[in-house]
Structure formats: structure tokens, C-alpha cells
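With one protein chain removed, the remaining protein chains of the complex are shown where they sit.
Letters are used for the chains, namely A, B and C, taken in the order the chains are written, and counting of residues starts over at 1 for each.
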Amino acid sequence: MADLFAHLPASKAPAPGRHGAPIDPPGVTIATQDVAVVTVIARPGRAEAAIAGLAARFGAAPRDAAVLTRTETVDFVGIAPGRWTALAAEPSATLVAALEDALGETGYVVDQSGGQVVLALDGPAVPDLLTKLVAIDLDPVAAPLDAAPTTVLAHVGATLLPGGTASAWRLIVGRSYLAAALRLLVASAAERGCELRV
Amino acid sequence: MSRLARGGLIDRARPFAFTFDGRPYQGFQGDTLASALLASDVRLVGRSFKYHRPRGIVGCGTEEPNALVELRTGARREPNAKATTVELFDGLDARSQNAWPSLAFDAMAVNGLLSPFFGAAFYYKTFMWPKAAWEKLYEPMIRRAAGLGRTAEAPDPDAYDKAHAFCDLLVIGSGPSGLTAALTAARSGARVILAEEDFRFGGRLLSERTAIDGAAPLAFVDRVLAELASLPNVRLMSRTSLFGVYDGGTYGALERLADHLPVPAPFQPRQRLWKIVAKRAVLAAGALDRPIVFGGNDRPGVMLAQAVETFVARHAVAPAKTMAVFANNDAAWTTAFAAHDAGQNVAALIDTRRDVAPGLLAGAKARGLRTLLGGEVIATKGKTLTSIEVAVGGKVERIAVDGLAMSGGFSPAVHLTCHHGGRPVWNDALAAFVPGNCPPGLTVAGAAAGAYALSACLETGAAEGAKAAADLGFAVPAVDVPKAEDAPTALAAFWYVEGSKGMAFVDFQNDVAAKDVKLAAKEGFTSVEHLKRYTTLGMATDQGKLANVPGLAILAKVTGRTIAETGTTLFRPPWSPVTLAAFAGHHRGQDFRPARITPTHALAEELGAVFVEAGPWLRASYFPKAGETDWRATVAREVAAVREGVGLIDVSTFGKIELCGPDVGLLLDRVYANTFSTLAVGKARYGVMCREDGMVMDDGTTARLGPDRWIMTTTTANAAKVHQHLEFCLQVLWPDLDVVTASVSERWAQISISGPKARDTLARVLDEDAVIAPEAFPYMGAVETSVLGGVTARLFRLSFAGELGWEIAVPADRGEALARALLAAGAEFGITPYGLEALAVMRIEKGHVSGPELNGQTTIADLGMGRMASTKKDWIGRVMAGRPGLVDPNRPGFVGFRPVDRSQRLSAGAHLLEQGAAAATANDRGWISSATWSPTLGHAIGLGFLAGGAARIGEVVRAWDGLRGTDVAVEVCAPAFYDPEGVRLRG
Amino acid sequence: MRIDCPYCGSRDAHEFAYLGDATLTRPDPAAPNAAEAFHDWVYLRDNPAGPHSELWYHASGCRRWVVVARDTLTHAVGPTRFACAAAEPREGDAR
Partner (left out) sequence: MRYSLLNVIVNGLTGNRFTGPAWRDAAPKPAYDVVIVGGGGHGLATAYYLAKEHGIRNVAVLEKGWIGSGNAGRNTTIFRSNYLLPGNQPFYEWSVKLWEGLEQELNYNVMASQRGIVNLIHSDAQRDAYVRRGNAMRLSGADAELLDREQVRAMMPFLDFDNARFPIKGGLMQARAGTARHDAVVWGYARGADALGVDIIQNCEVRGFTRDAAGRVTGVETTRGTIGAKKVALAVAGSSSRLAAKLDLRLPIESQVLQAFVSEAIKPLVPGVVTFGAGHFYISQSDKGGLVFGGDLDGYNSYAQRGNLPVIEDVCEGGMAVMPLIGRLKLLRQWGGLCDMSMDGSPIIDVGPLPGLYLNTGWSYGGFKATPASGWCFAHTIARDEAHPLSAAMRLDRFATGYVIDEKGVGAQPNLH
């Protein structure tokens, strides 16, 4: 069986629905999530103060590491020292305002909503799928349970974050790469069956 | 049929039909193609590289030099498959290769007759006359004769996959040493991967009889595997070759998922490339039996003793009706006994040694085997072997056999230990190279380390496994190494039967004979590496696994050195050949590289755009309409629409970097040649940034949105590079600057709308149209506002096309909606979507520089923008831009061109010559970087670089395009052809 | 090759962009010998065979410039650190 999309024009994402082996339930399901995505950046040397401000506002202190910190309303993913991606189900303007308020002069907020797409991956084959795409040891014995690496999946830059269970992950990719990312994910998941819900 | 009646690890209940050279045969599940061919009495399997000599099966694994076949057909045709590693399946279709018209009668075998002249490297000494004949005659002939199989006929239809794995301990090989290494480490809780190239775990234990803990070795294998399989911290990988040891504990492995099937199952990849990152590795790859060099040792029917043992014991095949054994070591006696006991007829046991352990002699006697001590095989006969001549005790005797098992002793499989450049070391007692300096983290156990006795394999494996786990901090439970009897392992080095008759081969596949080694030495090629390159010894598909040691032993002898002094060539990856497609994985065809899609892609498709690759992006090139005969007509229409009405283009591909902090102005002053710190909020400015060597790196506009917030645009191509550069400035050069950056390239869909009707159109999508009132929003203004009823937007008043225009940015997911709204709003003005082609035309008309001018070879001064460069501040590139070569008045400077005869065309890539000058490098005065036909002006125009630059405006030179055969007189002019004062922009 | 990014952890080297010698510092552009100093800085290298301190940019990760101790003979990667330890908080900074 040739690569699923070898002849589908590069601009096209795979169609929604079932792909690959007809296994039930499919090894992987992929769905988009409609969330606001905002970059939070502490000013140089002000990370601690920024964290304190965020903690005071959101009830938990985002860790200054490549991990996911959940608060009641906002998920913070460390992407660089003093820098996080904040995800929330509320409108981005609300999130931006809350973050700006929390940071005060300790940092900046840059709205990325609409430009970053969040994909939810779930299913028994997700760990194997990630093994194919990510050159990082994500095995629970080696990586913290809240590990959220920013990395590259075979030429597509992405941030990965835990999705709650061992086989659930979320993936943030730039919108211009969405079709390419879906092609790659679905092609790699095909042997275990894949359902695309986008 | 030479299938033994009993035994073997084949499933006699599962017969497989297969064909070889079109003829049908049968084997069983558990066979390799080699064992199935032997079982079917097929001895002649291939032809050699140079002399096209008939060849059979020599080995039983990846060391095989002779039995290379083509598998499958058409797009799935695979050349050079080793029959000894091809797992048999029902329907397998294999063919011999490198033979014409047939395997049995190969015309090229005449080469063999010329072998006295076709010695090592003869081709360097001849084929030189007449001069032209090399390319026309000799080389094509050589090429056709050389090569082995044929590539597939069409693109590979199978899918390939890649994957990563991480572990504490990687064990390579699953013989006794690999099994105990894996088990010991696994019991400690370490994460273990056990990789085995074969389709079955067990290594030599699959064909050996020596008892372990009093039971058959297979029972031990099953027991260990069962335990390993039960442990969650263990991954067992069969059909997986570890092919290379790379840096940082990264190991390359190839897993064959579907090569034992006619075609992969639906959606199943054929093979998977693994990159395994292991903290420790134990190499337990065993040892390879090696040939003895004697006349006629390549005759089909002559095999390695280890292979004979494998075929007999594992595959239940008698490789010959009657067999002799020729060896210098004890192991071959074990082989002979095993073969005899399994039903293989063994006519004689010839050992070069005169003293052999009494136990072995007794074993032979008990079986009634004839022994010829101190004997040497000096010749063989038959197209496939029919008899051998043995010299013993001064007499020569002919023995009729159709099989000969030879063994020159063992070569530990040290290959992977050499992948970091480490050299194995010679061990006289073993007459073998054993591992030397290993890659960090890798240790060696079992026969690969020179520990041949079974008990030593079990012990060293367990010890290395335990050591690795303990090293990593795991508590290793006490190890109970199983007990094994030990077969004798003595040997006396012996390489070459001097004076034997016929060609005595060292490298079978490449037809390198003992005489070639001698000739090379005589001609001064006495370094092993020279020997290799001069004779091609060790360069075949088996990479000298069999040939290397005998070859350099002969070299050592003729040069009067020891083998240790002679040394060995370097083993490099891969250990066994790796499919090229596996390295590519999914990245082929349309998925070679990810395509980046602009926010308005679907709309552009709807509007009939033709797309073009712009780096990773797919961008609309032009939007043809019915009735337009070629793209030029389309582009002319699009340009006219912008110049006269209004047009729109998606420019989201620009890099966009948000800069925040009090020191942004300071930073920009340093990275841009011109000044930015003075830029007012609500304004944008064009900037040029240079590399430290004074060459222009990128250009673009940067706007100040607030006191501490700026947005920079970069060219599409340099987006990542500029961001990296800014971070270098901030993190390495000037960490004291209070600035942070964020890429927002993905965030903003950016649409450029230009033309006299741009304002009228834009006003209709803005929530507050007052923001673009002429007085409120001058040229180079920037403002944050909203469109389409509350969608955040940023507006910049600028236009690359050179008309009244804005760039409007909205969140990327709203880009298409914005574009649709603009199209609707501008419908009454005839709004026209345009593509990169029209944009390129308009920027050339305006004399704006772009990729072809910003090619890394031009300075700001070259580009005619020298006045922009500040002299009041330091900026990156300032110092080096002052070098004499960069201010040389003869440097080609940026100017425009138009043909003197306005009906002529101009082509980019033409060089500039003075009128009357000959077309020669010495007269080269520059080149045309961009050219187009200007629909606005009605003639061709060009931009380029001319020695002397702007000082030559008004003169006439020639645009010489020898490649296309044109030579056009051109007038040098200022680069801006259209609206040079920028009135329209500011209107 | 694997590089331990101080922030991201162990990553394959292909996630990084290479720049080279990390021991060089940008000269003072105002110094009288600036032309020569810049030439040396931009163009000349020790290019040692052995231990080398070098700059890598974690392009596919945290986008930090990392100083990596690496041996050019063996490719052994040693300790890593950020090119700039984040500047200390500027207390009293009014902005």
C-alpha cells in the first residue's frame, strides 16, 4: 500500500472521516479544538514576578519549564524560559485582557488565536503514533507526566501537550502547516486506523 | 529433493510455492530462499561481478557474497537481495541477475578467459587510446558488464515509516550472549530493546546442539523469550537490523515489516526505520565463519561450514549429496558431526592441522568419518562442484563430492564497534580481529567479543547486561548463568593454499583473487586501504565480511609484515544494506516537504488561480480568465486592474515578528542600517538590514503600534533567518536590551489592496471608515482597528505595487472572510485578485528590489540605497561595509534597463557588455537580475547591476544572453520606471 | 548527535541551527582598529580538532541560543548553557 496521500496535491488535507485500516475503534482519532491561543512572555529577568502575577490571577503558578500547568480556566504550556502558550476556551480578547492584567509590567501578551491550531489526538495507537513523529522520550518512566515539549514532527514545528490520559495528547501547529500536519498524522496512523474529525 | 526427513525449524505443514528464474519450486515456512533452493537442488544461483563466473550459495546470512537475486517484478523489483536473508513466502518470485542470455550460459563469462589480463586494476593502464573511445566504447561496455541487478521499473509503490525508541539498554543480536544480556538487564527493571536481524530469535542456538542446563538450546531460547515477552520494560524486535552506530547513543535500525509477504497488508508500511537512542548497548552479533583461499574455492557447492550447519540443522536441508569438510579449526568438526548425524553424507574431513584434539578424532572415528590431517584442497572441478583435489602427505587425491564445507576460522562481527572510527585489534590466539576502541556506551559480548565457547557466550552476555544496568543505577538481581557444555574451539591460522590450481578467490562477489592481492602489493599498493581501492576487495555488497581478513593476511604475507602491522580497513555503516526509501519514509511525492498554505488558498482555488511553489509556500501565481490565451495576457489584465482600479493579493507569507519592550528602538537601530528609534507610534518605516559582513540580509517594513510594541515584516524567504538573527542579537550580542520577540507569522492573514479605488473599497469593510481618511492616515501610517464587525485588524498604508494601498492584517482564520468581503466591496470597481506574477511586474516597474537583488552578494550601496545607511550610529554590517572591495566604484550598482529598440525583450540572467566588446569574462560588466514586459509602459524593462552603477545612466550597453542566443542594446536608466516620485502611493 | 537543551532537555541535534565558535565576542565598532578587529571576528577561526565551545540555536524548540561544549574529533557533547543567562530583574526600573 503506497503512502495514502502520495498523489493528493500537497495543498489538500485528508478528508474528514475514516482513513487507513478498518479497525474499530480506530487507533487514532484527530479532532480540532476551538480555543484561544496566546503567547505570554515575561520581560527579561522578570519571570518570577510574571509567574507570581499569573499565579495570583489564575490560582496556580505556571512552571517555568516545558510542562503543562493547568489552572481553572487557562492551560499554560512552557515553551521557553519565561514564556508560555496559554490556552483557554474563552474568547481570545477575554484571555488577553486577563493575562495582561495579571502580568502588569512584568511581561507581554501576544495573541496567536486563529494562527495556531489545536488538535486533540486520542486512541490506543496515539503513543505509537507519537513515537513515529517525535524524537523525544515520552515514555512515562522517562518523562514527567505533565511534559509538554515544543519540537518538530518531521519538518512541522509543533508543541505537544498531555491530554489527560496516557493515550490522549494535544498538538499545537501553525495554521499554514495544518494540511501538512494532518497528512503526516493520518498517513502515520493509517496502519492502526484513523478517524479525522476536522 | 535434498530435504532431510526430520528436524529443522521449518513448518512442514505450511508448504510455500515459489519460482526461481521462472521455474516453480517448493519450500516451507521457516525456509530462507537459499535453504529452499538448496532443498530443491538448485546450486547455481548467480554470476560474479567481473568474470561472470557461476556462483552458488556460500553463507547463511548477511555475509553472503554470491547468491544475489532480484525479487518481485515491475515497480516492486528489488535487486541484489541475498537469498540467504530472504524469508520464503508463498508466491515468492526470484530471478538470477548479471547473466545473459541465461544463468546457465552467460555470454559474459568469456571475461573469465581474459582473467590473466583483467587482473587488479588493469583498466587504469589501458583503454586510453584513441582518446574518444573511453566514453564512446570502453566505458559503456564496462558499465553494461558491471552492476548487478536492475532497479525497479517505476516509483516504489510501498509505504515506509520511521520511528524513534529510547531505552536503557539495547541488545544487538539474540544468540546466547544477547539473550542473557537482555534478560539480566531486563530483570533489573531497565528498559531493554532486543533487536535481531533474523526472523527468528536465537542466533546460533537455532542450529546448535550443545545442551544448555542439560536441555536442548532451543528450550533455553523459548524460556528466555517467554520471560522477556512478559516484561513490560522489554521490547523485542525481530527482522530488525541494527545498521549503524551514530553519535549520542543513537542507533539506526531497519525493521522489515512486510518483506516476508508478497505485498504489504493494506496500510502496512513495508519497512520501518528506527532511530534508537540507547544509554548503553551490548553488541552480541556473533562471529562469521570465513573462507579459505584456494583454487576453485568459488565453485557452486563450496560453502562455509557454519552455513552447512545452519542449512542442515535449522532448515533440514542436505546441501549436498556427498560433502567434504576443509578447515583449520575444531568448530568445523562439530559441523561435520552434526551434518553426518542429521543424515548428510560426509566423505572426508580435511584439516590443515596435523594435531587435532583426540576427542574430535574419536568423534570422527565413531561416525566412520574419514579424516585427512595436514591436508589441503588444491583444486575443484565442475560447473557446480563435482570433485576436489586434496594434497595430503605429499600425495594428491581426488575425492568426488558435490559439496565442500570450508572454514578458515571465525571473524567476530566487530563491525558496529568501528562505526566511530575505532579500529579492531588483532588477536593472535584467535587469529581474528576483536573489538578495539568502541563507541561510548557500547560493549561487546559473546562470539563478537571473541568468546566462542557457549558457556563464555552465556556468561559474557549476562555480565555485560548486568554491568550496563548497574552502571545506570539499576539494582541487578543475582545472575544465575545457565550452564552449557562447551564444544572445542581450537584453531591454527591458515589462509591460503599456495600453489593451488585455478583462481583462488578472496572477494567472491568482486572477483578479487589471491593473485590480485599480490599484484597490488607488487605495484606498491601495500596499505590495506590502497589494496581495497586498487582491487575493490571488500567493496562489494557484503562489505568484505568474508574477504577482508584472508585478503589482508595474504597482503601481510607478501609484504613481510604481521597481520597486526598490516591492519584492517574501516567498517562503516550500514552493517547490512538499507533500503533508500526507508530513509525517506513518508517524505516523498507530494509530501517531500510540508506545503504551507495561505489563509486564502481555498478562495484562490475557487477563483481559478494557478499556484506556484514559493519555498515551502504555495501561492497564487495568476488568475486566468476564460478567453485569455496565455499567462501574459492574464498578468497584463491584473496589472492594469491594479493601476487603474483596485486589486488584491494575499501577502500573508511575509515573516511577521512582534517586538515588545522599551529598548526595541535601540535594537532596531542596530539591526537596521537606517534609524528606527525615532519612529512615531502609528507609523511604519522601510528598513534594510545587513549581515555583519556588510551585505544586505533582508528588507521590510517595521511599524510602531505602541510605545513598547512594534511589528516587523520580513521577506517570505527570510522569515526564520531574521527571527534567529534578532534572537542572536538579543541573547548573544546585547543581552542587556529589554526586548522580547514573538513570531506572529501564522497569526495574521495579510491582504494587500492597491489601486486608485483601494480606499473606496477598504472603507466598506472597516468598522470605522474614518481611520483611512487621507488626512488621518498618511502614507506609511499604521493603526490597529477592526473590520467585518469586530474582527481585530491592523492596517498599514503601503504598497509594493506602487499604488494607493493598504495591507490589512486579520487573524489567520478570518483571512478568507476578509478577502471575500473585499472582493464584494470592490466589485463595482472591478476589483481583481492578482498573483505573484503581476506583483513581480509591478515591483519591477517601481524599481523595488526583491529576492533576485537581495541575493546576499549586494550591499546597500550596490542597491542604490546607500543614503539610507546611518553614519551616526553603529549598525550591524557598518564596519565591514567600508572595506575597499565593497566601496569600489567599479562594483556593479543597481540600475534599470530598457531596450533601445522597444520591441525587443529582456531576459533575467543576461550579462552586460559594452557595445562592441567580445563576450568574455574580462568584459563582463554586470547582469540583469529581474526583467519583465511592462504592460503599463508597453515595452520590456529590466533591473540589474552594472559596473559603475547610477553614474552610467543614459548610456547604452548590451544585455547578452548567450544561453538563449540574444544580444540586446539597452539604455541604462534609473530603476524606477513608473511613478518615480511615488505620487500615486501618497495619493 | 543529541544536545541537552538547558530548557527542553535531550534533543536531536537536527532541531538546532549551528553557528560555530562561541568564544568570539563582537568587537567595539568605535575602536580605532575596528576594521581589523571585525575582520578577525567575522572571518578567522581557531577551528580546533578537539574540545570546542560553540553556539547552537534551538530553532525547533525554545529558540534559545545555547553554548555547547562539543568535541570536534569525537562529537561527544558535554555540558550546555544558555548563551545569556536571563538578565537579572532590574529593580527600580520605572517602566
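Here is the rule we go by: a residue touches a chain if its C-beta (ideal position, glycine included) is under 8 Å from a C-beta of that chain, and two chains touch if they have at least 3 such contacts.
Since the model is a prediction, treat every value here as computed from it, not as a measurement.
Of the candidate positions B:V639, B:I711, B:L886 or B:V972, contact with the hidden chain is made by B:L886.
Check B:P291, B:G694 or B:G802 against the missing chain and you find that the one touching it is B:G694. Residue B:A152 is the one among B:A152, B:V681 or B:I953 that touches the chain not shown. The omitted chain makes contact with chain B at the following residues, 49, 75-80, 116-117, 119, 122-129, 131, 134-135, 139-140, 142-144, 146-156, 158, 160, 162, 244, 246-247, 250, 252, 273, 275, 419-421, 515, 518-519, 522-527, 529-530, 533-534, 536, 539, 541, 543, 572-574, 577-581, 583-585, 587-593, 595, 612-614, 691-695, 851-852, 855-857, 880, 883-888, 907-911, 919-921, 923-924, 927, 929-930, 960-964.
Residues of chain C that touch the chain left out of view are 1, 12-14, 18-20, 35-36, 39-40, 42-49, 52, 54, 70, 72-75. Within the entire complex, the positions of chain A that touch the omitted partner chain are 6-7, 10.
In the analysis below, only the chains that are shown with their structure count from here on.
Across the two interfaces under comparison, B-C and A-B, the one joined by more C-beta contacts turns out to be A-B. Centre-to-centre separation of chain A and chain B, using mean CA positions: 30 Å. Residue positions of chain A touching 2 or more other chains: 44, 83, 135-137.
Shown for chain C are the residues in touch with two or more other chains, namely 10, 12, 63-64, 82, 87, 90, 95. Here chain A touches chain C in the complex through residues 44-49, 65-66, 78-83, 105, 135-137, 149-152, 157, going by the rule given at the top.
Those residues of chain C whose C-beta lies close enough to touch chain B in the complex are 1-3, 10, 12-13, 17, 19, 26, 29-30, 34-35, 38-39, 41-42, 55, 57, 59, 63-65, 74-77, 82-84, 87, 90, 93, 95. Residues 1-11, 20-21, 39, 41-44, 83, 93, 107-108, 110-116, 128, 131-132, 134-137, 139, 141-142, 154-156, 174-181, 183-184, 187-188, 190-191 of chain A are the ones touching chain B in the complex.
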